[in-house]
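Note that this is a trimmed complex: some chains were dropped, and none of the rest were shifted.
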Amino acid sequence: MPTLDPVVLFFLLGLTAGLLRAELRLPPAIYDFLTVLLLLAIGLKGGVELAAHPFGALLPRMLLVVLAGILLPLAAYPVLRRGGGLARADAASIAAHYGSVSVGTYAVAVAYLGYRAIAFEGYLAVFLVLLEMPAIVVGIVLARGLGRGVQWGAMAHEVLLGKSIVLLMGGLLIGWIGGSEGVAPIAPLFMDLFKGVLALFLLEMGLIAAGQASSLRRHGLFLVVFGVAMPIASAAVGTGMGWVMGLSVGGTTLLATLLASASYIAVPAAMRLSVPEANPALSLAASLGVTFPFNILIGIPLYHRLAEFTQRLGG
Amino acid sequence: MSLESRKLLTIVTEAALEHEVTVEIQRLGAHGYTVCDARGKGGRGVRDANWSMSANIRIEIVCPAATAEAIAAALKERYYDNYAMILFLSDVEVLRPDKF
């Protein structure tokens, strides 16, 4: 078992190539395609698991998760305002990024557990969907205040009908309706190729992350510190929630990773339109340039240990 | 063949604005528009189109001078402060003035 999973090595390859300004880029169409495959695959997996679960039993946990998705950005905001001395819009936007989740990070954690044959509650994919949205609303409210000239209709459309939600939800539903038997015929594409697709996705993510280096240099140390401290704090919360929910070690690791991850698909797009005065360079430098690499390189193994530790306490 | 003169307004901006801007320009009187994918560099740095957040679009609108200037003014007012955007006008001749 290598200390770093191969898929993570693809991220490092992309990162290195990007920093060395190598002649390497995946066509944007391919990056979109890989994203679509990941979102559908994760949704399908979650849906199949869900089919084997009493939905009702999940409701309280789902509410708890949504609560975390609302409170974490609210907690991050003052830190960004005071600690970072950031403008209101920037603090609100970054808070939204960290309150929401990263599909890529979740996928790496799933692969991480897969390599180590660690079981986890498959319905966590539902939490992924649930966590995508609330932080966006919180971010907009933090930036705009309630009501004052927010087009809630347009925003709801933007948020609920964004690419990632539609594909995750769609996958969930199809997996849930079809069940493992119904999904079997499409498994060769969505399940068997999952880790390979993830590897290519991470190669591209590495190239994109490398592109954040310059703005990171410009906007300095605070973003780096926040980009490492925030996920660890969120992961701690997630670990606690996992313990409360009585999740397995794998499930706890995954939930911690979910909360620790920062969005770079749904939230940046929504913030760009709903909070124009927020500088996307700041939020992307933090979430793509710092937190994403940190989570997949150091965070996930760390959260795994944390989960094991709490279990030993619990048991 | 009779040619009449119109204005060509060219806008280069962030891909994220495609929907919003195309709605806006029609509200302001454009009868049509053409969009191409683009990348580039400007005051807000390099936009290499490697992913959606760094992609540009290039919008062209053929219309009467008045409409062109109204759109230009509105876009400047609404977007210049917070978005990567430039626009420029030029003179063109068209075959069907009624159309534009």
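Before moving on, here are some points about what is shown:
Going by the order they are written in, the chains are A and B; count residues from 1 in each one.
We take it that a contact is a pair of C-beta atoms (placed from the backbone, for glycine too) under 8 Å apart; a residue touches a chain by one contact, two chains touch by 3 or more.
Here the structure is a predicted model, which is why all the values come from computation and not from measurement.
Summed over the entire structure file, the copies of each protein chain kind amount to A x3, B x3.
By our rule, only the chains that are shown with their structure count from here on.
Distance from the chain A centre to the chain B centre is 35 Å, each centre being the mean of its Cα atoms.
Chain B meets chain A in the complex at residues 14, 16-17, 20, 45, 48-55, 79, 81-83. Across the interface of their complex, chain B is touched by residues 25, 28, 31-32, 204, 207-208, 211, 214, 268-269, 272-273, 276-277, 280-281, 284 of chain A.
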